[in-house]
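We show some of the complex, not the whole, and keep each chain where it was.
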Amino acid sequence: MTDAATNMRVKLPITCLILQIILIILFGTIVQYDSDTDAKEWHEHIHNGSKDADNEFYYRYPSFQDVHVMIFIGFGFLMTFLQRYGFSSVGFNFLIAAFALQWATLMQGFFHGMHGGKIHIGVESMINADFCTGSVLISFGAVLGKTSPVQLLIMALFEVTLFAINEFILLTALGAKDAGGSMTIHTFGAYFGLMVTRVLYRPNLEKSKHRNCSVYHSDLFAMIGTIYLWMFWPSFNSAITAHGDDQHRTAMNTYYSLAACTMSSYAFSSLTAHDGKLDMVHIQNAALAGGVAAGTAGEMMLTPFGSMIVGFLAGIISVLGYKYLTPILEEKLKIQDTCGVHNLHGMPGVLGAIVGAVTAALATPDVYGKGMEDVFPDIASGDFTASVQGVRQAISLAVTLGIALLGGLIVGFILKLPIFGAPSDAICYEDSIYWEMPGEESHDNQLTAVRTEEVEKLNG
Amino acid sequence: MTDAATNMRVKLPITCLILQIILIILFGTIVQYDSDTDAKEWHEHIHNGSKDADNEFYYRYPSFQDVHVMIFIGFGFLMTFLQRYGFSSVGFNFLIAAFALQWATLMQGFFHGMHGGKIHIGVESMINADFCTGSVLISFGAVLGKTSPVQLLIMALFEVTLFAINEFILLTALGAKDAGGSMTIHTFGAYFGLMVTRVLYRPNLEKSKHRNCSVYHSDLFAMIGTIYLWMFWPSFNSAITAHGDDQHRTAMNTYYSLAACTMSSYAFSSLTAHDGKLDMVHIQNAALAGGVAAGTAGEMMLTPFGSMIVGFLAGIISVLGYKYLTPILEEKLKIQDTCGVHNLHGMPGVLGAIVGAVTAALATPDVYGKGMEDVFPDIASGDFTASVQGVRQAISLAVTLGIALLGGLIVGFILKLPIFGAPSDAICYEDSIYWEMPGEESHDNQLTAVRTEEVEKLNG
C-alpha cells in the first residue's frame, strides 16, 4: 500500500538516528545538571542553609507533569478525531514531541544564557522544553494528515530553533511577560503552521475529503485530548510563573477563563447551526480558547472577572472562526488548516497578547504592591512605566507574527523537497501509508460470528 | 432529526449566555482574590515572615488537579457506557460542570462567610466548587439520557444553591465533619437526582430500551472514567482536610477502602450471576463505593483496618443494589435511575455517614492527642463530647436526606415545564437529537473497501 515516495524504510530511520546521535553528542558536550539536580552542588546549598523542601522540584514538578500530559495525551488525542489517522495523530505527536523536547533544551539553553559555556538544566528547563514542543504540535495540527513523519521532524528542527530566537527577543530583549505563551507558544505555533500549510497547498485535496472527517468513536477519543488540555491549562499557564501568589493566581484566572469559554462555545455552537445542534469540532476546540487567551495576562492581576470576560470572548471568536473564517481561508487564501489551529491558537493567541498588553499598561503599585517585582520587575525597579510595558507587549506580538510567518514561509519551501516523502493528494489522512494496519472492525464482526458459533460448539 | 421541542437553537444559547453574563457581573461585583492569590496581600504576608512555600497553593493544588480530573474525565467518561450517548455524556458533563463550578463559587462563598461584603477565592474555594459540581454530576447520572442540556443547566442552577444551603447547615450550623462529602456530596446528589428522575417518570421509556445499553467499546471508554475516579478518590477525600497528618491519613484510609471494595465487588458480581460472569456495570460502579463510604470518616482515626471493612461492605451493598434493588425501584417506585446512582452514591453515602457518626462518637483524646484540634475542634475545645459529635453527624444525615428529597421534588416539577426541550420517550439515550453526528462506523467499512482499492490503484 505504499509507493516509493512514502516508503519510510530509509528516510525515517536515518533522520531519527542522525538527529538523536547529534543530540546525544551535544548533550554530552554542553549540558550539565543545574544546582538543584546536581548531587554535589545541591548539598552545598544544604550546607549553606537550604532545605530539601526548597528544591525547585517541589515547586514545579506537579505542574510539569500536568504540562507533560497536555503535550502527549492532550495534543496527541485531540488530533485523533480523524477516522483513519489515529495512529499517526498520537504516534507522530509522540515522535516529534520526543525529538522537540530534547532539541528545545539545547536551543532554549543556548539563547537563555549559558553558564560558563554550559547549559544548566532542571525542572524549569524541562517545562520550557515541553512548552516549545507544544508550539511545534500546534503547527502539526495545521498540516495534520498531509505530511510524512520525516517532514514533521524537519519542521520541528527548524521551528524549535525559531521559537527559541523569538522567545529570546520577547522575554530577554524586549522584556515582555508571557508566562502561558499566548504569544511565544500559541500565536507563534499557529501562524508558523498556517504559513507552512499555505506553502504546502494541495489543489487536489478534495480527493481525500472523504477521509477528512470523524466517526463516532474517533470523536470520543478526541474528547480525551480536549478534556485533558482543558483541565490542566491552569497548570500550563502557571508552570513557570514566580513562586507563591503568582502561580496560585495564574492557575485560578485560567480556571475561570476556561469555564466562561466553555459556556460561550456551547452557546455559539448551537446558535450557528441551522437546527441548533452542537458541533463536536467546536466543543473539542473552541472550549479551550479561554486557556490560550489567558496565557499572557493570567499571571497579572487580571481578576477572575477579567478572566471570565476574556474566556467568554475567546470562545465566541473561536466558534465563529471555525464556522465562517476557516472555509474562507481555505478557498480564498488556500490555507488548508486541518485542525483549525487558527481558531484555537491563532486568534485566541492574538487576543491573549492584546489583553496582556492592556493589562500590563494598567498596572499600578496600588494593585500589585510588592508583588510588582515578580510580575513586572522593570516597572517595580522604575526602569519603565506601565504604559511602556504595554507597548513592549504589543511590539512582542508584532515580532512574533513576523517571525512566525517568515519562518513558516521558509520552512514550508524546505518541506516541499520531494525527498521527505509526502503522501499524494489522494491518500492524505490515511494511517495505512505509514503504519502496519491491524484487521478492520468489519473483519472483527465476521470473527465474532465465527467465534460465537465456535464457543457454543466447544461448550456443547 | 430534531423536532421543534428538542431544537436547541434558541433555548440553549440564550440559557448559556444569560447565565454566563450574570456570572460575570456577579464576579465583577463581589468576588476578590484571597490573600494567597492577591499580589499585594501575599507580599505583605511575605513581609511579615511567610515564605512562598507556605502559600496554600503548594498544599492543595495537586489535590485540586486530581479532583478536577475526577469531575471532568471521571464522571464524564463513566457515563459514556451507553452505546449512542457518548457525546452527550462527556459533552453535557463538561457544560454543566463549567457552569456549576462558577455558580458554586458564588453560592458557597455567600454561605461560608463574606469578607466585608466580598467573596474571597483561592485554591480551596476552587476545590469546594469542584466538589459541589460533583454533586450535580451525580444527579445527572440519575437522569442521563432523558433530559435536554437546558434542563440540566436549570437543574444545576437550583441544585448548587441547595447544596450550598445544606453544606452550610451541616458544616457551620451543626458543626459536622464531612471532608470527603459522604453526606454533602454523595448522599445529597444521589437522593436529589433520584427524586428529580421520579418526578420526571416516563411511563413509555421502554421505547428507548434498545438504546439504554452498552457496546463493547463504549464499556471500555466508561472504564477510563471508572479507573480515574478510583485512583484519585484518595485525593478527593483528602483535598480539604487539615494540613499534615490529616491529608496524609485521609488519602491512605481511602486507598485501602477502595482496594477492599474492589475485591468484594468482583466477588459479588460473579456470585450473583447465574454463570459466574462478571458484569461491567458492577465493575464500573460498585468498585468505587469504597471511596464514597470513606468520605466522612476518612479523615478520622478510622485506621486502614476500619477503612477496609467499610470498603468491603460498600462493595457488597452496591452490587446487591444494582442486581436486586434497582429493578424494584424502577417497577414499584417508578424511579428510572440510568446510572444506578442510588447504588454508587446513595447507599454508600448513607453508609459513610453512619460510619462517620460512629467513628466520631468513639473519638478519644488518647487516640487523637493534639490532633483532636484538627479533626474535631469542638471536642478538643470541650464544647461538645464525642457522643454529641456523633449525634450531630447523624442529624446531618437526616437533614441532607430531607433537603435533597424536598429539593429534588420541587426542581423536578420545574424541569417538567415543556419549554426546556426534553426528548420524547422514544428518542431517549440518543446523541443525534442534540449533536451533529459524524458518519457511522459501517460507512467507515465501506470507505475502507473503497480506500484499499484506490490506494492499490494509486500504487500500481
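Per-chain numbering from 1; labels A and B assigned in written order.
The criterion applied here is as follows: a contact is a pair of C-beta atoms (placed from the backbone, for glycine too) under 8 Å apart; a residue touches a chain by one contact, two chains touch by 3 or more.
Note that the structure is predicted; figures quoted are calculated from it, not measured.
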Once every copy is counted, not just the 2 shown, what does the total come to?
3
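Basically, only the chains that are shown with their structure count from here on.
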Dist(centroid_CA(chain A), centroid_CA(chain B)) in Å evaluates to 31
Touching residues of chain B toward chain A in the complex: what are they?
2, 7-14, 16-17, 19-20, 23-24, 27-28, 31-33, 36-44, 46-47, 52-53, 55-58, 61-62, 65, 68-69, 72-73, 76-77, 80, 84, 86-87, 90-91, 94-95, 98-99, 101-102, 121-123, 126, 149, 217, 221, 224, 434-441, 443-445, 447-448, 450-452, 454-456, 458-460
State the interface residues of chain A toward chain B in the complex, per the touch definition above.
1-3, 53-54, 58-59, 62, 66, 83-84, 210-211, 213-220, 223-224, 227-228, 230-232, 235, 243-249, 251-252, 255-256, 258-260, 262-264, 266-268, 270-271, 273-280, 283, 287, 301, 303-305, 308-309, 312, 366-372, 374-375, 424, 426-427, 430, 432-433, 440-442
